[in-house]
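For this depiction, one protein chain was excluded, whereas all remaining protein chains were kept in their positions.
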Amino acid sequence: MSTKVTKIAVMTSGGDSPGMNAAVRAVVRACIYNNIECMGILRGYQGLIDNDLIPLDSRSVRNTISRGGTFLQSARSKEFRTVEGRAKAYKNFKENNLDALVVIGGDGSFTGGMIFNKEHKVPVIGIPGTIDNDIYGTQFTLGYDTALNTVVEVIDKIRDTASSHNRLFFVEVMGRDAGFIALNAGIGAGAEEILIPEENLGIERLIDSLNVSKKSGKTSSIVVVAEGDKTGKSVFELADYVEKNMPEYDVRVSVLGHMQRGGSPSCFDRVLAGRLGVRAVELLLEGKSNLMVGINNNKITSTNLEKAVKLHHDIDKELLKVADILSI
Amino acid sequence: MSTKVTKIAVMTSGGDSPGMNAAVRAVVRACIYNNIECMGILRGYQGLIDNDLIPLDSRSVRNTISRGGTFLQSARSKEFRTVEGRAKAYKNFKENNLDALVVIGGDGSFTGGMIFNKEHKVPVIGIPGTIDNDIYGTQFTLGYDTALNTVVEVIDKIRDTASSHNRLFFVEVMGRDAGFIALNAGIGAGAEEILIPEENLGIERLIDSLNVSKKSGKTSSIVVVAEGDKTGKSVFELADYVEKNMPEYDVRVSVLGHMQRGGSPSCFDRVLAGRLGVRAVELLLEGKSNLMVGINNNKITSTNLEKAVKLHHDIDKELLKVADILSI
Amino acid sequence: MSTKVTKIAVMTSGGDSPGMNAAVRAVVRACIYNNIECMGILRGYQGLIDNDLIPLDSRSVRNTISRGGTFLQSARSKEFRTVEGRAKAYKNFKENNLDALVVIGGDGSFTGGMIFNKEHKVPVIGIPGTIDNDIYGTQFTLGYDTALNTVVEVIDKIRDTASSHNRLFFVEVMGRDAGFIALNAGIGAGAEEILIPEENLGIERLIDSLNVSKKSGKTSSIVVVAEGDKTGKSVFELADYVEKNMPEYDVRVSVLGHMQRGGSPSCFDRVLAGRLGVRAVELLLEGKSNLMVGINNNKITSTNLEKAVKLHHDIDKELLKVADILSI
Partner (left out) sequence: MSTKVTKIAVMTSGGDSPGMNAAVRAVVRACIYNNIECMGILRGYQGLIDNDLIPLDSRSVRNTISRGGTFLQSARSKEFRTVEGRAKAYKNFKENNLDALVVIGGDGSFTGGMIFNKEHKVPVIGIPGTIDNDIYGTQFTLGYDTALNTVVEVIDKIRDTASSHNRLFFVEVMGRDAGFIALNAGIGAGAEEILIPEENLGIERLIDSLNVSKKSGKTSSIVVVAEGDKTGKSVFELADYVEKNMPEYDVRVSVLGHMQRGGSPSCFDRVLAGRLGVRAVELLLEGKSNLMVGINNNKITSTNLEKAVKLHHDIDKELLKVADILSI
């Protein structure tokens, strides 16, 4: 890391999220600002193994800030999990005269970066790009805010039809291990119940709560369920169970799926992408490595990559209580 | 029908669609303009049986034009399918001093209206409100244009993530008997393949076509499938089949579901609602009955309700060809 | 025109409109389907004079269907209005081995095409691309539907704040010579008054009408004004006049401006673009020229370019009446 950084590469890795293009754009422009070169690696680590890189200048990232997905494409690479794969990747890294790497992605992508750094002394900075918001060291991950708006807009539409028909809707949203999307979008969409991986209230409590809603005069309801909900039942099983036990309800299920990953990023995610991308380049120029940039208390901070991968940040109890109160 | 019309009622019936509120608003304001009274029947025919009616004035429909769903609510009424049910409904119709009925809904709702008219001589005018666009006598049904935009916006988001990962997505859209949504939204979203109830191309042709796409360098694809697709396979079975036969593809399924019914109506649907609602009231004032208002060649026309229910309008062959050409 | 068409060029000219990219895409894919070559001319006629052309294949138009603006760019060319300019353009036309031209634009662009055709026998087909919907020979121009949705969405937002404060808003929308946007978006947005170039109701009638609204209990109002409104007053003068004569109102002005031209095209415009683009290429292959493709009665038709330029299609009286009734 004592060598001067004059040329870096940036990649997007793992599941895509809105704002990744804006982050790549920020990395590229920060390189130009700092008079260093920048390359883009296509399809994440696999692209480095395949030597699939393109030079990136100001022009390459024109009009990308508003686009969902990632124009560098993303992939999960099995080969990079092997010593041989990483050796190939490093060979290409050196042949392209690269000095450092910016990895935009989640846990898995950062772990890959850490191993690569350990084996080949490649300076790596991570940018947390995932809609799940489940990464330690940043209060908000890139794409999370956009995903929340997407989910809320869709549930607003579902509520239109739910309240026209006195229906009960189970809406499954992303979040295998973390309930951030379910809890926040659930509050935002005015959901009557929210089921998340962090809490197992039990299916009986759901029935009780729906009965209370019913008695208070509500004729339609929305239950938001995170993929990784802890009841041990799929959203379809939950719906069946409720329909059997509350035959007065006309129950429907909607699984939002991959649309949650796409879409033009919100202003929040675009600004966040800009700040994280600029800071990532600055850290490399300062000779730093093995850090993830993040936003905390509205400031751009950095966290040890190892910590970012190992630790988790938790659902706020206050938010659970707010959700309870608002669903009265 | 020789009696002068001085008080009418309006209901929304069957599946809801965007623009129903705007149509109710237009009916109400056309009544005020023509100095007649207007009541709203809650929950379709069932509300008439239950005598659940509310007076509607200009104030009641304020700020409704932009809202999805139907504030009069909708329902399917088993009771109205019986002679006794309809007799109850008629009793309430008379006791409320109603002279005529405007029914906003689809096929089933119009059939109910025709029987009610036959049995009790109640003047009935239908307004075609359904996202499926499958009603004879109108080139566009109320809510269809909005649903198309909803579907295209969602598929745009899915494409973001599809093209970031070289994925093949099967997207199921509404349309049990008609492929209007699938075909038009498929073209609008730039789908590589579109499967509709009106055409059975066979699953082998799908595989062939995807192979052609693949060879031409496409690395991600969207296949739009109407609910009532004629391959005889569910969208999940289709996806499984393709994944087995084209293992190079990472296949995903997204079922859009009820969100397609909701949302703030498009300008087209709002204007259409206005024109249809105004014309429905005019027809009643002209002493007409058993007609459905519709839009044809950009003019508001009327069609015999019986014809509207019995006949269907077909998918345009030109559009199928355009879809083929554009997916090259 | 007896020569076989094997290579054509497409340009976008004049003011841009949503759906232009989708139309270029359709032209390109229709060329591929019909085994002919396609080039894109940059910046309209000026690009032909400057020999600024690019080859277009399926890849060049990937992911363009959802984008507003025109990636071929547009411009107004003074040089093309001269004999010398057109001679230069024709020289480049021949040197690029082009057989025919597709021009996406409005009146002015078509006039240019007609003169070019007269002088140099170049087969020309026009596609009506303008948000103003003021072209004879098509019930809908490309971009008009999208612009209506844009305007309605913005006025919905303005109404939020208007009704929170009992305010009267004057909203100026595009339409120098035609009131299509003002009338339809005005109805769609539930405007209390709509001022268009085709009708001069006089400013006193506006005051009267606002007084009626006020008496009926309305505490906020939206007046939609087309740029080319016939009162002879600017929207700011109108607002001043009303504020002086109705001091009880808190009057505000909003000029929507160029945002109306942008944005991702609606499904309607995308499908229309596909149909028009495909048909334009077919007409050229059939040896036709000097025609504009259009949509009438939901079918793709063609009109003599001269007629398209000289004639106008008029505002529907029925729509004016509907607007009146709905603003009660």
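Going by the order they are written in, the chains are A, B and C; count residues from 1 in each one.
Here, a residue touches a chain if its C-beta (ideal position, glycine included) is under 8 Å from a C-beta of that chain, and two chains touch if they have at least 3 such contacts.
The shown structure was predicted, so the numbers you read here are calculated from the model rather than taken from an experiment.
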Problem - Displayed chains contacted by the hidden chain, counting the whole assembly - result: A, C
Problem - Of C:Tyr45, C:Phe93 or C:Phe169, the residue in touch with the unshown chain - result: C:Phe169
Exercise for the section: Check each of A:Gly217, A:Gly232 or A:Pro247 against the chain that is not shown and name the one that touches it. Expected result: A:Gly217
Handout entry: Residue among A:Ile49, A:Ala89, A:Ile104 or A:Val152 that touches the chain left out of view
Key = A:Val152
Practice task
Consider the whole complex, including the chain that is not shown, and state which of C:Glu79, C:Asp156 or C:Glu306 touches that chain.
Solution key: C:Asp156
Completion exercise
Per the touch rule stated above, chain A touches the missing chain via residues 25-26, 29-30, 32-33, 58-59, 63, 65-66, 139, 145, 148-149, 151-152, 156, 159, 163, 184-185, 187-190, 216-217, 264, 266-268, 270-271, 274-275, 278, 296-300, 316, 318-319, 321-326, 328
Handout entry: Residues from chain C at the interface with the omitted partner, ascending
Key = 12, 15-16, 18, 20, 67-70, 73-75, 150, 154, 156-166, 169, 252-255, 257-259, 261-263
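The rule is simple: only the chains that are shown with their structure count from here on.
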Exercise for the section: Between the chains shown, work out who touches whom and classify the graph as line, ring, star, complete or other. Expected result: line
Problem - C-alpha-based rotation, chain A on chain B, 0 to 180 degrees, nearest 5 - result: 180
Completion exercise
Whole-angstrom distance, CA centroid of chain B to CA centroid of chain C, is 28
Practice task
State, to the nearest whole Å, the distance from the C-alpha centre of chain A to the C-alpha centre of chain B.
Solution key: 35
Problem - Distance from chain C to chain A - Cα centre to Cα centre, in angstrom - result: 39
Fill in the blank from the handout: Check: chain C positions touching at least 2 other chains come out as none
